[in-house]
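Just one protein chain is left out here, and the rest sit where they should.
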Amino acid sequence: MVGGGEGAFIGGVHRFAARLDDQYELVAGALASTPEKAQRSGAALGLAPDRTYSDYAAMAAAEAARADGIEAVSIVTPNHMHAPVAEAFLRAGIHVICDKPLATSSKDAKKLHKLAITQDLLFAVTYNYTGYPMVRQARQMVREKLLGDIRVVQVEYPQDWLTDNVEQTGQKQAGWRTDPAKAGLGGCIGDIGTHAYQLADYVTGIEVTEVLAELTAFVPGRRLDDNAQVLLRYTNGARGTLWASQVAPGNENNLRLRIYGSKGGLEWRQEHPNQLLWSPFGQPTQVISRGTGAAGTDAARVTRIPSGHPEGYLEAFATLYTEIGHAIRSRRTKGPKADKAVQFPTVVDGVKGVAFVEAVVSSSNKGGRWVKLPRR
Amino acid sequence: MVGGGEGAFIGGVHRFAARLDDQYELVAGALASTPEKAQRSGAALGLAPDRTYSDYAAMAAAEAARADGIEAVSIVTPNHMHAPVAEAFLRAGIHVICDKPLATSSKDAKKLHKLAITQDLLFAVTYNYTGYPMVRQARQMVREKLLGDIRVVQVEYPQDWLTDNVEQTGQKQAGWRTDPAKAGLGGCIGDIGTHAYQLADYVTGIEVTEVLAELTAFVPGRRLDDNAQVLLRYTNGARGTLWASQVAPGNENNLRLRIYGSKGGLEWRQEHPNQLLWSPFGQPTQVISRGTGAAGTDAARVTRIPSGHPEGYLEAFATLYTEIGHAIRSRRTKGPKADKAVQFPTVVDGVKGVAFVEAVVSSSNKGGRWVKLPRR
Amino acid sequence: MVGGGEGAFIGGVHRFAARLDDQYELVAGALASTPEKAQRSGAALGLAPDRTYSDYAAMAAAEAARADGIEAVSIVTPNHMHAPVAEAFLRAGIHVICDKPLATSSKDAKKLHKLAITQDLLFAVTYNYTGYPMVRQARQMVREKLLGDIRVVQVEYPQDWLTDNVEQTGQKQAGWRTDPAKAGLGGCIGDIGTHAYQLADYVTGIEVTEVLAELTAFVPGRRLDDNAQVLLRYTNGARGTLWASQVAPGNENNLRLRIYGSKGGLEWRQEHPNQLLWSPFGQPTQVISRGTGAAGTDAARVTRIPSGHPEGYLEAFATLYTEIGHAIRSRRTKGPKADKAVQFPTVVDGVKGVAFVEAVVSSSNKGGRWVKLPRR
Partner (left out) sequence: MVGGGEGAFIGGVHRFAARLDDQYELVAGALASTPEKAQRSGAALGLAPDRTYSDYAAMAAAEAARADGIEAVSIVTPNHMHAPVAEAFLRAGIHVICDKPLATSSKDAKKLHKLAITQDLLFAVTYNYTGYPMVRQARQMVREKLLGDIRVVQVEYPQDWLTDNVEQTGQKQAGWRTDPAKAGLGGCIGDIGTHAYQLADYVTGIEVTEVLAELTAFVPGRRLDDNAQVLLRYTNGARGTLWASQVAPGNENNLRLRIYGSKGGLEWRQEHPNQLLWSPFGQPTQVISRGTGAAGTDAARVTRIPSGHPEGYLEAFATLYTEIGHAIRSRRTKGPKADKAVQFPTVVDGVKGVAFVEAVVSSSNKGGRWVKLPRR
């Protein structure tokens, strides 16, 4: 693991996720960039001192040189370090599991994509909300054409924790997320808007072709957007809106996806993730519940416990890790073909996510004009 | 009453609304434009044959000439007839209660506004959702600055009844609403988007200055939009999105308003109108319930029955009628000054609503460009 | 109308209810028992002075003697006056619409029942929750055997307004409800528990044969129960529990009915009355919504406005009044046979309700022992 030392949030989540299904062993880390903190963080996690690094490049080199070196690295640093760290490990021949966003520019993102291909390595990007069983269910229902032609996509991801200028109080999480040097081009749009975009992309399977965006920094002194409103045009003629905000009091982590087609509508909320609302047109809305017979094969495959016993955020995150673990094992024998049918997001999704943020920022900078996404 | 004969929906609602608080007597009507249907409809409602008209102009003239002529007319025709009917009754010296939209063009709308002033008559527009007690509560909380500065407005009004091309099956409600000649410029945006706009306008008290819109007609053969996504810029720097749709399966009449300010957020849903969610920043969300001590004076004034006994759509509609009735009585002695402090929407709101629809349609026709609203 | 003068709650509700569908005209009343208050209350409602009474017996006699005398009386007094007033009007040959409970003893209740038969008069009891469309829907689904054999009935009616000893502060509503001389044997069980019992009875169509109850007066100094927990045994072997409380903070008027059978379950809540949850065993729960195609004939018949436009408490109450009005008209030509198929509750339900309260009180007084209900 690179990043995730003392005081970090997402590093701990990745460790929970890796542990839950017992598919990983954490044996090495560059958990922080100062030696003392790196050692302290490593010791707290029971890492051997000789595999506790404070420099990711050194770690990549050393682990690549060991017979028992790590098979995969998990990158959980602030955004600006994702790309350089990933590159180092790819060059060292180590599979990469990287938090989103993949990079802070499309150029870097595409470079990583190519490198993963030439190095013949697996590159997963932890858009973690795709791990929820009912997200898989929604995706399967769309693929099975239960909704008919998709017409409208409404996705939103409001939070409220940046309503005040908490970044000026020394809060670490807020600090780097509102600092262009560490977060990249986007604030709210990069931190959570990209999750919303990717979730819609993952479930609907249709491509956004153009965006028009209003990014706003409402809190005085904030340098990156804390609210993003985006119109979406899809390749099939569908239309969408995406709203992401970190200044919406009363919203904790209220990611919500609604999809409407010619035959029915779906609604899913991350805060109550075990239910999916399904409204076949002209019939009553149904509550499809994780673990029940109404959930299909894709959901069932990633369901651990029976219905009514809620699974949460960590379980969804763990599902990605477990699927990635299986894919890494398959690679041992089958090579890159192994991950043809994977359901977890990869570097391809990472590239798309970065391009989306760039287009949104560009649109907003132009005063709210339509901007095309690059064709894949 | 003009309009509202056999087979109409909204006419019956207006009659319920007028009756509930016992403030009106229905004595005359041009309920339909064919004599037979007009007579049948009038007879069904117990109107005297000599006050049952099939021509609104004749009705205006006749009633104005009677000593016991009507004091106010309620106009519940399809959209394209609102303006000519209103004009006729204004010219006849009769107060007007008109369904929205006020007119099918700003020119007509402003003309009515002027005429109401010169004729010294009350002109109410039944944006009925403003009659809900918890909408009044929300408005009062905004005015009392409990939310601080408003930053984000998210308003939506999805329905699903036009998911199929029901207008081609002879369904009357769908027929005129999807016919440009009767509905006006906008389809979904004019029918329900205008309610969403007006609700946000009413509660927030801040002005939309610019809009950017995507209007789509998803159902093959439909000539007016059935889905509208609109970005909103407000005069104080707030940003909003408005989504209206009639092709969103699972949504019946799902008008929902969310407002976020620097100090807190509000959420209200028309389908469960007796509760208002209030989230003071940093504190738990509270469920403010109609009829309780937590509801303020504005809500209490329009509350009929105790908390826990749900009031609904008809009650809210009736509240407007009752307030209008009181205003008409006050006019008898005080003249136009009487309605300085009225809380029901008037011709002013009607003019704004028409301008909003025009700007939205214009923006969409330009391919999604920012269009300014006229300054008031 | 008898009762319902200044300061009363339920009288106003009855008047709204009678007015909504335009089936009644209020022409006479003994709205209060003191002459001044009676006159003031009558004048406020626009009653003619000569038909404004302060004595119900005088009113019954006078109205019976008039050619244009009232056809039906609505009785909305405190509980202890229901029976004597009803008797007076029955004897005067006037149809009766009486609030629940019918009487304060089974003896009185049965006497009224007999009198209604011998006098050939309609006697409706306003168990108003039966007027909700989705209650009708639930009842129809049970009758159509969609639930299979009913096994479990869970009905509850918690409120919180008597959490403190508000009756000692002069609050009128609380005063008579907690006074054994005016409320009768039961406090909470008589005031709202009887609604819960009747609702379950109405929907399930199966008979309670035995009850076992714990009645408690939690608030110091209170003389009647403010909390009731009751076990129910049904004739078909089903088992139930009924909980009614007026000391449950956070509950406004939270009547809720859940019924479980061998094939499915239903859930309905009065505070959100436009939806009915239907869970066919082994399939997803469905949200059946008033006004949609999923609602059957019984619900549709009492539905005024389209789905998504909430109907509330007054509409449900009005439905009873309207059905009663139709029944009274039918009586004019058909006599008692007219009300064979009525769906509103009658004196028969009133008698059952009183017997239920008596059995519950008896069970509780015995320290919580099973007590049989009288066989019908």
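Labels for the chains are A, B and C, by order of writing; each one numbers its residues from 1.
The rule we apply is simple: contacts are C-beta pairs under 8 Å (C-beta built on N, C-alpha and C of every residue); 3 or more make two chains touch, one makes a residue touch a chain.
Because the structure is predicted, anything quoted here is derived from the model rather than measured.
Listed residues A:Pro78, A:Pro273, A:Pro345 or A:Gly368: the one in touch with the omitted chain is A:Pro273. Of the options B:Pro49, B:Pro220 or B:Pro284, the residue whose C-beta touches the omitted chain is B:Pro284. Here one chain is not drawn; of A:Glu6, A:Asp22 or A:Asp120, the residue touching it is A:Asp22. Seen across the whole complex, the unshown chain contacts subunit A at 9, 12-13, 16, 19-20, 22, 159, 251-254, 270-274, 289, 291-292, 304-315. Not every partner is drawn; the one left out touches subunit B at residues 278, 282-289, 292-294. Against the chain not shown here, subunit C presents residues 151-152, 154, 156, 160, 163-164, 212, 214, 216, 218, 227, 229, 231, 233, 237, 239-241, 243, 245, 247-251, 258, 260-265, 267, 277, 279-282, 285, 367-370.
To be clear about the criterion, only the chains that are shown with their structure count from here on.
Comparing the centres of all chains, each the average of its CA atoms, the largest separation from subunit B belongs to A. In this assembly, the C-alpha centroid of subunit B lies 36 Å from the C-alpha centroid of subunit C. With each centre defined as the average position of its C-alpha atoms, the distance from subunit A to subunit C rounds to 55 Å.
Looking at subunit C, one finds that residues 289, 292 touch two or more other chains.
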